[in-house]
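Of the protein chains in this complex, one is absent; all others appear in place.
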Amino acid sequence: MSKIHVTTTVNGDEAEFLCEPRETLLDCLRDKLHMTGAKEGCGTGDCGACSVTVDGRLVCSCLMLGVEAEGKEITTIEGMAEGDTLHPLQRKFIEHAALQCGVCTPGILVASKALLEKNPDPSEEELRYWLAGNLCRCTGYDKIIRAVMDAAAEMRGEAA
Amino acid sequence: MVEINLWSGLRRFADGKDRVEVEGKTVGEILDDLVRIHPGLGPVIKAGVAVSVDGEILPNARHAAVTEDSEVFLLQRLRGG
Amino acid sequence: MALDGKTSDYKQIGTTPDRPDGLDKVTGRARYGADIHVPGMLHGVVVRSPHAHARIVKIDATKALALKGVKAVITRADFPEGLEGEDWDIQENCMAGEKALYDGHAVAAVAATSQLIARDAAKLVEVTYEVLPCVTNVDEAMKEGAPVIRDGAADYSVPEGLHPNVVRYFDTGRGDLDKGFAEADLVVEKSYSTEAVHQGYIEPHACMGQMGSDGRGEMWVCTQGHWFIRRMSAAVLGIETTKLRVTPSEIGGGFGGKTTVFMEPLSLALSKKAGGKPVKIVMSRSEVLRSTGPTASASMDIKMGMTKDGKITAAHGTFRMQGGAFPGAPVDVTTMLAFANYDIENVHHIGYDVITNRPRQAAYRAPGAPMAAFAVESTIDDMARELGIDPIEIRLRNAVKDGTRSTFGPKFGPVGLVESLEAAKAHANYSAPLGPNQGRGVASGYWMNWGGETSASVAISEDGSVTVSVGTPDIGGSRASMALMAAEAFGIAYEDVRVNISDTGALGVNEPTHGSRATYASGLATIKAAEECIGKLCQRAADKWGIDVDAVVWEDGAAKPSGPNAGDHDPLTIGEIAAEMGGTGGPISGHYEGSPTGFSGSFGTHVVDVEIDPETGHTTVLRYLVVQDAGKAIHPDYVEGQFQGGAAQGIGWALNEEYIYGEDGRLQNPIFLDYRIPVASDLPMIDTVIVEVPNPGHPYGVRGVGETGITPPLPALANAIRSATGLRMTGLPMTPPKILKALKEQGNG
Partner (left out) sequence: MRYHSPASFEDAAGIAASATGTTRFLAGGTDVLVQLRSDLVEPDDLIDIKKIPGVKDITQRADGGWDLGVAVAGAEMTETPALMADWPGLVEGMDLIGSTQVQGRATLVGNLCNASPAGDGVPAMITAGVTLSVTGPDGTREVAVEDVPAGPGKTTLTKGEVVSGVHIPARGAHGGDAYLRFIPRTEMDIAVVGCAVNLRLDGDTVVEARVALGAVAPTARLVPDAAAAIIGTTLDDAALEALAAAASAACQPIDDKRGTIEFRTDVAGVLAKRAAKIAYGRAKGNAA
């Protein structure tokens, strides 16, 4: 089967891979670029564990083909911290115990970051609806919501 | 003698009794004696039971000690999720 | 040198430091089951039956094997014969023999050089089936004329005259029911049902197995218990246990569903057939839902009697459960715990374990308890209403406490049901005002907990820091709990402890992280192993000082002379002793091996407020409160997390989650779109109160807290809906169509 050469940018670095047209962006990130931070929880866009941004837009990487990544800017959980410095969301997730098993965490962090870039001061309801596509089975969401709200406050410069 | 309390479904394997007096100084010994007295209970013990001794539940502890004063119950074996 | 007398002056226990694996898990670095990649790796895909019940006439893999890149195809013929009992059940479930027993049952598997080729090849495996009549409902499966799924599967317990699909029978209880019901002023009888639900962990099962022609193998797998995986895989393959070494990956949720094997032995068999190349198998979500182990569905009849003061005089329950095509529905636990919250003299349970054409059930958080709680706590709620007694008050009048004889036999030690009820009553949520179409529900729940086989090891490093090795995978922050307990025991900083989850080659046998046992049992093991280390550290100090070890105490991370020698020598810190240990007798470590039996159950009480849309039957959860006894909360944040997670799963079970089968026995909703677990916008904040009635069977008083939390939500939601609408919903899930239908019938009635 003939493969297609794709050149893209992942977390600011140029990346290239060969893929079959039917391979998803998630497959390509995980199996070809060995960036396994994005997870496959469902493969049908229902769980959000594979969330990444493409040209700044939050998407499920399981619902996008690898070939569609040509020329795009992809960011993943692996690009969230700046060097050794965690993003405030990452720090707050640890502080608030906002994860148990942690497998949904990369997707939730990527999705939350996308929200705060668009809306730095979301209400609890706005946040819950924004994250409705990110399933978490461990936490009951309570501590996740608290962590994101707290990170948002910190990023706005408000005292925690 | 140590008294073993059976759950009600075991009565049909123990001549209708729900308590059986047995000899032994460990859980293993009293279970062996129980099966000796009521062989019909053999498959039950073989399939696995938990034993409670004075309120402490011993899932699989044939070595555990029992005394004549011990309160002993046979229990279904537990699992967890 | 001992820790005797340590009660409330904890320095570490009860604090909430960052979890040790936090950084890995927020950066995407943590490696889960599917995240492994090794050179030469093949990909495996399982071929599954589309039929609920079918004889396998022929399997032809010719076309699959002809596909370029395909390295092996296996069927049941590649596995040993002659297994018995549980081992046979596991083997048969991993790979069907003569018959496919449920939609999704594995019938073959392929390994190829890429995932895509393996998937293509799986489609080319030609299986000829003779489709047989099927049954998926528990009540139907017990009826005369129901298709017999496997004759001879019943064990000794089943009385004559029952359908062959009834494979186990339970009859437990005590007292005199007739007398008890005669003493009652109010007797209520009602029938209830619950649907099967799935654990719904977000990480699908994944493993990588490698086995050479010498029969030696390695496995990487996401599991709650890798020794279980080792034992079961070895049994299925007919090899010695120690030929396998199993390493657990990080695990993306389990809730009981990752305590057994499904495709793990297949990866090893494929590897062996493919010349020893490692084979990775990752399930899809639909495979997870169709082919792993959901919990049982239940059909139940409850009869309870009470005096007008609300004292329970008698209780009888009949519980029919199907756990798929194999024995094992958790009706054994149900018949122990159904009425266990209460002090009841006359109590009886009947249980039926029934096989059907559904996947083999696996444990799911407090297996067997939530269904019974739904039936019993709903009945009690109705009786409280009828008698005009507050729902918390009626539970307080019957609640078990220290010294109460349990409904299953032995007496309880110190337990926290009364305390949980009192705390719920005192919480602001219990008196929050309710608006139109809103209602409040209360329910209590119990899980007995578990000790289990446990090995742990604690080693002192050259610089005095401590390595703890345990065998229970960290599924929700247990590394943090172990580190806190070790730090507390040694009197050192939390940061100076590193906790490893060891593979099967590094420790003795461990049961999985299940039964709410990890913090209890591995924690106890960690403390005991630390105490052994401390004894050795004190000995080194005593030797150095030339005094008797009995005259040395361990305080704040250092050995100190005591008694007549007190003050004679400067304390020797753990770091100072460690720095010299090579020359003072060698490395220092401590171990614990045992099956601790001092576990003690955890009771909880939940209070939920709902609003029902009277025109659509939609339920909105407005407020939720979890109160539960933790014995002693080691890391309170993660204790709360267990409470909240259990509540959320219970809410899902109560309202929307269910296995939906068609007439053809096929699962209709094997996708998260239609298997509806709660999403963030479905839930409110989940308030928590941690009650602490210390467990005397743990050095720090710990009770396992993981499972109890899923038990009260089912009846609590039902009771809240009753409070809001007057409707007693007796079947789960309480979906909008069911509630709207009941509302209309109520309006017409």
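A, B and C label the chains in the order they appear, each numbered from 1.
Here is the rule we go by: a contact is a pair of C-beta atoms (placed from the backbone, for glycine too) under 8 Å apart; a residue touches a chain by one contact, two chains touch by 3 or more.
These numbers come from a predicted model, not from an experiment.
Remark: the absent chain touches shown chains A, C in the intact complex. Of C:Pro164, C:Gly276, C:Gly594 or C:Pro736, it is C:Pro736 that touches the chain left out of the display. Residue A:Ala132 is the one among A:Ala15, A:Ala81 or A:Ala132 that touches the chain missing from this view. Residues 4, 20-22, 24, 43-46, 48, 51, 54, 57-60, 62-65, 67-68, 111, 114-115, 129-134 are the ones on chain A that touch the missing chain.
Contact between chain C and the absent chain runs through residues 119, 123, 284, 286, 615-618, 655-656, 660, 668-669, 671-674, 676, 678-679, 681-682, 735-737, 740-741, 744.
Methods note: only the chains that are shown with their structure count from here on.
If you average the Cα atoms of chain B and of chain C, the two centres end up 27 Å apart. Averaging C-alpha coordinates per chain places the centre of chain A 55 Å away from that of chain B. Multi-chain contact residues of chain C (touching two or more other chains) are listed as 199, 255. Those residues of chain C whose C-beta lies close enough to touch chain A in the complex are 16, 18-19, 21-23, 25-32, 34-35, 37, 115-116, 199-204, 250-255, 282, 284-285, 475-477, 635, 637-638, 640-641, 644-645, 647-649, 671-673, 677-681, 683, 685-686.
Chain C contributes residues 155-157, 169-174, 199, 255-257, 259, 330, 332-333, 335-336, 348, 363-367, 408-413, 447-452, 514-517, 595, 597-599, 697, 706-707 to its touches with chain B in the complex. Across the complex, chain A meets chain C through its residues 1, 20, 22-23, 27, 30-31, 34-44, 46-47, 49, 76-78, 80-81, 86, 90-91, 93-97, 99-106, 109, 125, 127-129, 131-146.
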